[in-house]
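The complex appears here without one of its protein chains, the remainder shown in place.
In order of appearance the chains are A and B, and numbering begins at 1 in each one.
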Amino acid sequence: MGEKRSQTPSATRRDLVRGAGLVTAGSLVSAFPMPAIAQVTKAPIRIGCLNVYNKAGGIYGQAIFEGLQLYLDQAGGKIAGRPVELLREDDEFNPQVALQKARKLVESEKVQIVAGPLGSHIAAAIAAYMKKAGTPWIVTGAGSTDLTKGRLPHMFRATLSNWQVASTMGAWAAANLKREAAVIASDYLAGHDIADAFRDSFVQGGGKVVKEIFTPPGTNDFSAYISDLVTSPPPMTYVFYSGSDAIRFVKQYDQFGLKAKSELVGFQSTLDADTFSGQGDSALGAISSSIYCETLDTPENKAYVDLFRDKKKSYPGVFDESGYTAMRIIDDAVKLIDGNVEDADAFAAALAKTNIKAPRGPVSFDQVTHQAIQNVYIRKVEKRDGVLRNEPIATVANVGDYPPNKA
Amino acid sequence: MTTATFFTKWPAARGFAFVAVLLPFVVLSPLALLSGYGLDVITEIMIFAIVAVSLNLILGYGGMVSFGHAAFFGLGAYATVLISTRYDVSPWLGLAGGVATATVAAVVIGAFCVRLGGVGFFMMSLAFAQLLNSGAIKWRPLTGGSDGVGGLLRPDLFGFDLADADVMYLFTAACLAGALLFMRMVIASPFGHVLVGTRESSLRMQAIGYQTRHIRLAAFALSGAIAGLSGGVYAFYNGFVSPDALSFGTSGMILLMVILGGKGSLLGPVLGAGLFLSVKNVVSTHTSHWLLIVGCIFVACVMVCPEGILGFAKKLSRSGERR
Partner (left out) sequence: MDLFLTQLLNGLVYGVLLFLVSAGLALIFGLLGIVNLAHGSFFMLGGFVALSVTAATGSFWLAMLLAPIPVMALAGLIEVAFLRRLYARSQLDQVLLTFGLSFILTDVTETIWGKGLSSLQEPRGLREGVEILGNVFPAYRLALLAFGFICAFAIWLVLERTRAGSMVRAGVDDARTAMGIGLNVPALRTATFAIGGGLAALAGVVAGPLLGVFSGIDVEVLIPAFIVVAIGGLGSLRGALIGSLVIGFADTLGKAYIPGVSMFLIYFAMIGILLVRPHGLFGQDPSGG
């Protein structure tokens, strides 16, 4: 049956016995033969891209995947001389399905690396399994603050943590914008995670949260909430929505004339390159925080944006860049161990040494929690040449992980 | 011999003898052929087969089109996880609690639904499932909201650890076999005949003196109990549960499995679950267009074999014999 890697949980003692005993049965299963010896050097590196690709959230999963692909194409489809295969699995944004697909990628598809997922609930659902499997796991989307608390030895979050982005905004807003704010967010865990992070640092900076509203995910009509805010408008409204909710809220906020009365401040997903086409001018002038800003004036970012805009008309959003940089991080680490990605521990050690200048700026990893340490940008939506885009108005350098996660 | 002739040439009695001989091979061969992941896939198929079998009781035999069957599946899963983890008792008690919770819910919800026929039933069952789905998302302290709730460890069974894929597989196979046997008993019983009677003509059954509403409710409760069992096993399987287990999409999927395989036949739903999940599993790896393919299966199924694959096979073989 070829060689079984020690980190696959399926390789139990009885499997080996069974493999020896049932030669004919075994040959039936190994429909695709595994070249046993040649594999060490030139066999493809298989990366499982576990994400949501359809319906709600599909836009972000797709962006992450295309980001990975974009970097890979640029690198000639090879890393350290080994060709790379990206295997897509749709988690359907359903944790039960995701767990099944994670098993499939690790045990059946024999991937060496798992990249994904977008949903924090998905990441939480597969964490225990991924820990047991020991397969290197690059988190490309899920932002829940708690995820890095588990300190999985082979997990690295190459993208935002909610705390990083939201608490930076809270502190900055208290110092530079208004002292009173209403908070309105989607009523699921990410929404509460982000609202808590913003509130804590905002209050610590001397701000006061005058109202908190949580709305059901997939709300069609925000008029009831917005009318409530309009009657006694807070000086500032901090908002977390993503996807269709972000479109609707920002548009309706503007339509009801609230934008003129209360400064619109949001989480990165609420006001990002991929929401502007839906929000239109309603987004203009709004402020948000993010680990990435498409108009950063650095050579790395300019080169990336040019590359991206060759393929697409629009600017890259945070998840486009997350996918791209995740593959860059993988590339560097694999090179460092001469392509021997099968050695999960060596690969993890190489990942931990990451120190790159990505389009988003410098990226390294927290040595304890494996959260990416990176800049957080305060951005403002501007219109240039008829195109909406975020422009950086402040930079908070090298923001690390949520301190209690490290303690 | 084609599958088509297989199912018809063997009359029920001989068929069962045949199955009894065949069964050990069917059950044991995956154990021999497959390792961890492959067994997991089959285990999941069997879990959904159980819930499909349970829906078949009310849909295929009782004529009640439920678009909310995931409610009982999800409730069973939630109760299993919550009872086992919150009260720190054996997961077996959790599973029992899951079945009990689903049964009680089925009695309550059923009492509302069985008053209505046709589309009203459909709407009512949908409303309750959506209500529970919203509840699971909203009631975060209990359910963990959209993240769901986990931490369930698979228990031991007679000294065998269910954490072992083989043991889990055999346990699930036993549950499926139990569900099928139970279903066969129910269908063959006088109760089963009366249930089919209410499907064919509610008025006639009433005229003979049956309380059709009570019969429908009893079927609904039984169906909910088995769905709860499969939900509980699903919770064992994953170690956690999230609101998706109660969702519109899950209800639709269960419904499709029954229709695809063939409603109103004992093994149809099992076949449907197996086919649907296998196709999805294979297709989703190779193309991002699996929605298209699943959609086409639906359409083809309705247009070509409305009685499901089993029904289609029977029809084929019947016309074959005539020739």
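One rule holds for everything that comes next: contacts are C-beta pairs under 8 Å (C-beta built on N, C-alpha and C of every residue); 3 or more make two chains touch, one makes a residue touch a chain.
Treat the numbers as computed from the prediction; the structure is a model and nothing was measured.
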Selected residue (touches chain absent from view) among B:Ala100, B:Val167, B:Val196 or B:Leu291: B:Leu291
Selected from B:Leu93, B:Leu131 or B:Ala177 as touching the chain missing from the view: B:Leu131
Just to verify: which one of A:Gln100, A:Gln279 or A:Ser322 makes contact with the chain not shown? A:Gln279
Subunit B, residues in touch with the chain not shown (by the definition above): 65, 67, 112, 115-116, 118-120, 122-124, 126-128, 130-131, 134-135, 137-138, 203, 248, 252, 255-256, 259, 289, 291-292, 294-299, 301-303, 306
Where does subunit A touch the missing chain, residue by residue? 54-56, 58-59, 62, 187, 213-216, 218-221, 223-225, 227-228, 230-231, 243-244, 246-248, 251-252, 255-257, 274-275, 277-280
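Methods note: only the chains that are shown with their structure count from here on.
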Taking each chain's centre as the mean position of its Cα atoms, how many Å separate subunit A from subunit B? 36
Which residues of subunit B touch subunit A in their complex? 32-38, 40-41, 44, 134, 137-138, 140, 144-148, 150, 165-166, 234, 238-242, 244-245, 247, 249, 281, 284-285, 288, 290-291
Subunit A residues touching subunit B - in the complex, by the definition given at the top: 9-10, 12, 14-15, 18, 22, 25, 28-29, 53-54, 87-90, 93-97, 99-101, 103-104, 107-109, 120-121, 124-125, 128, 187-189, 192, 216-217
